[in-house]
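Omission of a single protein chain aside, the complex is shown with its protein chains in their original locations.
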Amino acid sequence: MLSIPIEYYLILSAFMFIVGVTGVLIRRNAIVVFMCIELMLNAANLSLVAFSSYHGNPVGQIFVFFVMTVAAAEATVGLAIIIAIFRNKLTVNVDEINIFKW
Amino acid sequence: MSLLETVIFAVIKMLVIVVVMFLTVAYSVYFERKISAWAQNRMGPNRVGYRGLLQPFADVFKLLVKEDIVPDAAHKPLHTLAPFIALFVAFATYAVVPFGPSINLFGYDVKLVVADVNIGILYVLALTSLGVYGITFAGWSSGSKYSLMGGIRSSAQMISYEVSMGFSIAGVLLLSESLRPIEIVNAQYGWMWNAVLQPIGFITFVVSAFAETNRLPFDLPEAEPELVGGYHTEYSSFKFAAFFLAEYANMIIASCLIVTLYLGGWQIPYIDKLGLGETLTVILQVGAFIFKVVFMLFFFIWVRWSIPRFRYDQLMNIGWKVMFPLSLVNILWVAVLIMIFNL
Partner (left out) sequence: MEFYDIIFYLFALITIGSAFVVVTSRNIVYAAFSLLFTFFGVAGIYVLLGADFLAIVQIMVYVGGILILLLFGVMLTNKITSVEIRTGTVHLLPAAIGIGILFGAIISVMLWTNWNISPEPIPPSTTANIGRELITNYVLIFELLGMLLLIALIGAASIARRDKE
């Protein structure tokens, strides 16, 4: 399995992360923004698992496990907030939710 | 065993399983119709072939030659994809179910399981969670109120009951100390079946399995009086057949899992004391596995004609307020067992 240098995994993870950042910056729909945050988390997890394997140490994988748990908690609360906002404003576009701006 | 031989054996086992599966699914429909008829004092299918034995093929043929209607409001790609997701998930689970111990065939030591995965039980749980997709996509993509309500109900139900299912399995894993299905079966040697050692976990698992397979008394996703046909209201022809097959395949896989996890898999208590030949023992054990699975199938159908359907709020209450705490109690019980008897 060591026929591929670790840099390849890291570059893959960097690409995923950048795609996620792009999505967060340019999309308006809150749900899509949410998906892009998940992409970024996945990218970070990927590099952690790569490091864990190439160091022969399972602790990196435990960290990924924790990240996944936090991501699940984040998804539930985030979705609840999105649904609550949709109920009040009938939109989930982040640029139209501007009640703190005047 | 070389790589090539492993691959050849895996392919043979897969082919056998797929053929056996399709036949079993077809005949479980027949089985269900016959038992339903018996429960209601009717004859059941008896026209096609001897005592209606060719009825399943007639049914499938009828479904295949029907017109395939896709509603105007449907989202076409997802509408087509959904039944195949359901079918794929149902069939992929069979890969890790062991239906017998190792057998010595033509000089090779063959394990009677398609894929002996070291985290087989987690694989089953992951596939179960994928099963929600077929139903959610079917419900959403049909563009119909009834389908959407059926799909959402079903997803919520499956997600809720996955929790108690996972916790019941945790009790089994505590005793077997392995995620490999074969070792779980081996750990239930003699009368040490998990159904005997942890009856609470057995009950919660069986109830969750009923809910996961959308069978009565938990078949709210397709409750006819309220939702017409639930998530497959807008399906016809082969796509409907795919959902239909997936439902029965799920019922069989649920029976297989119950047998593997709780009823000792292929084990017959104390058969090794009788001094039978090795081949005969293996054949008897595979027979025992099949017998147990057929009994569980009968149990599924029996319950269908005995218990009325729950209301949706009752279903959620049972899932979260009864089954979930009970499965936690079961884990505690298993822990106490291990502490006292050093199992």
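To keep things simple, chains are lettered A and B as they appear, and every chain counts its residues starting from 1.
One rule holds in what follows: contacts are C-beta pairs under 8 Å (C-beta built on N, C-alpha and C of every residue); 3 or more make two chains touch, one makes a residue touch a chain.
Please read all numbers here as calculations on a predicted model, not as lab measurements.
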Contacting the left-out chain in the complete assembly, out of B:Thr24, B:Ser155 or B:Ser208 = B:Ser155
Where the complex has a chain not shown, which of B:Ile103, B:Leu122 or B:Met192 is the residue touching it?
-> B:Leu122
Residue list for chain B contacting the dropped chain reads 73, 75, 78, 118-119, 122-123, 125-126, 128-130, 132-133, 136, 140, 143, 145, 148, 152, 155, 159, 162, 179
Note that chain A touches the chain not displayed via residues 1-4, 6-12, 14-23, 25-29, 31-32, 34-36, 38-39, 42, 45-46, 49-50, 52-59, 61-62, 64-66, 68-77, 79-84, 86-87, 92-93, 95
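Rule of thumb we're sticking to: only the chains that are shown with their structure count from here on.
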Give, as an integer number of Å, the spacing between the C-alpha centres of chain B and chain A.
-> 34
